[in-house]
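Up next is subunit A:
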Amino acid sequence: MDNYPALIVVAPLLAALFAGIAAWIEERLSYPIAVIGLAISTFSAIMTLMTVIASGTIHYRMAGWAPPMGIEYRIDLLNAMVLLLVSGIAFLNLIASYKSVEQETSDRAGSFYTIYLLFVTGLLGVTATGDLFNLYVLIEITSLTSYAMVALGDKDRGPLASLNYVFIGVIGASFYLLGVGYLYLITGSLNMMDVAGILPALKGSSTVLVAFILCMIGVWIKMALFPMHVWLPNAYSYSPVAFARMVAPLMTKVMVYVMIRLMVTVFGFEYIFETLNIADAVVWLATLAILAGGVMALAQKNLKKMLTYIIVCEIGYMVGGAWMGNQLGMTGAILHILNDAIMTFALFLAVGNMVYKLKKVDLTDLKGLFGKMPWTMTGFVLAAFSIIGVPPTCGFFSKWYLILGALEKGAYHFAAALIISSLICAVLFFKVFEICFFEPMSEGHGHGESHSQVAIEEAPISMLIITGFVSLSLIVVGLYSGTIVNTIILPFLK
Partner candidate 1 sequence: MHWPIDLIVLTFVIFCAIAAISVKDLLGTAILFGAYSFMMCLLWAVMGAVDVAFTEASVGAGVSTVFFVAAVFRTSRRTKD
Partner candidate 2 sequence: MRVLAFIIVCLTGALLLYGTGEFPDWGDPQSPASVHLSNVYIEKALEQTQVPNLVTAVLADYRGFDTMFETAVVFCAGLACFLLLRDFREKKERYYRHTPTGVILHVKDSKKIIKVGKEFAHMDKNWVPSDLIIKSVCRILIPFIQIYALYVVAHGDFSPGGGFQGGVIFGSSLILLAISYDLKTLVRRIKEKVLGIWAAVGVLIYVGIAAICMPMGGNFLDYSVLAPLVWDPHHVRALGMLGVEIGVGIAVTAVMAIIYINIVSEGRHEEGL
């Protein structure tokens, strides 16, 4: 079977279509179809990752045409890792969300799964492809699906938030498309490797410079880097929980991946850090993003909104690390894609369980939650520790690399911002813990006894198992981060 790379993307697409047909004929069939599709995809992703580690980069030619003419999937270590991450998270989330989809969008569950699968297809395709234009089409699939989902979640404010998201999303995608156009005009090719081969000869060209800036702006808008972040908090907090749990960890990370791919593979380090002198400015922008994200998170009263601002903050980490221009920073950024996806997923899983039981998650609604949902809160605490960066969890290690990278470059402001933002996160989460743990449900009797008296009302078992599994994997990934760096990231950067 050499077709695993194609199967990763095609299995969810086929499943989406069958689920779409099933939605009209027998709606209950949609869910098992979706599970099968994503299971195949995850399995193929695991096989692909193993093949890549064992025997190096895979080239898969779509329609059998040689690369610059046809579209090629070029899967190296970084791709393979992100592919497994995306399909794995989508699969686990799908298993966890059966109940919450039933609760939130019961009458349209079939269509929900179809859109969900199409979104996953888009993300996987963005990650796997080796063609600049194909990337654009797939970005549009992910955008269209998320527009629909945002409007679907909150019936009241959703449509307006979604329409604003459409405007910003289209500007972002169009800038990227324009950048690709400039690249095509000057090189005559769309394949990433082919373009990368031609570009060094055109070093001083203003067209290449403009192409680079346009692509970067487009990708930054899509990943919600600080001044372009306005769409993200509303969009993510209004979409249905089952979707938010997947889009929050994955969408921005995949866009960070796209940025790293453009930097490393297409334009090349040499061009970015030696010919251009904008790395310092971008690191400053990332610093600002971290601080602004942290401060705005402090101001929120709703748990979901607060977490979305933390995402804005985390994007700053990764962009800053990638633009540090040294190996340590890049290692940190790539490791943080993995870690941040898992820890955001764990956080949102816990929040999803809370929403399932409480309906609203304003901070004041969380009183006495430790007693009511002990397992969910354990997962939440682990994930929060990881975001803060407490040692055995995985969040610590990527921050460590990022700080080392910043110190090596001499970007002390970035290192300081990282530490400050960790403190802000600590303050934020301890505020939440305080409410959940010490403030009793109603008229309580102090903190000691209250949680033995409150009846335990946990989320369904399927959601809890996934929450527990993902929270534990935070520690496992943390302990094995040395292995991940040595087998995947360092060989990739060489």
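Here, a contact is a pair of C-beta atoms (placed from the backbone, for glycine too) under 8 Å apart; a residue touches a chain by one contact, two chains touch by 3 or more; residues count from 1.
How these were chosen: all candidates are chains of the complex that A comes from, given by their letters.
All values reported here derive from a predicted model rather than from experimental measurement.
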*What candidate from 1 or 2 touches subunit A in the complex under consideration?*
2
_List the residues on subunit A that touch candidate 2 in their complex, please._
3, 6-7, 10, 13-14, 16-18, 20-21, 23-25, 60-65, 68-71, 107-108, 111-112, 114-115, 118, 121, 125, 131, 133-134, 137-138, 140-141, 144-145, 147-148, 151-152, 159, 178, 182, 184-190, 198, 205-207, 209-211, 213-214
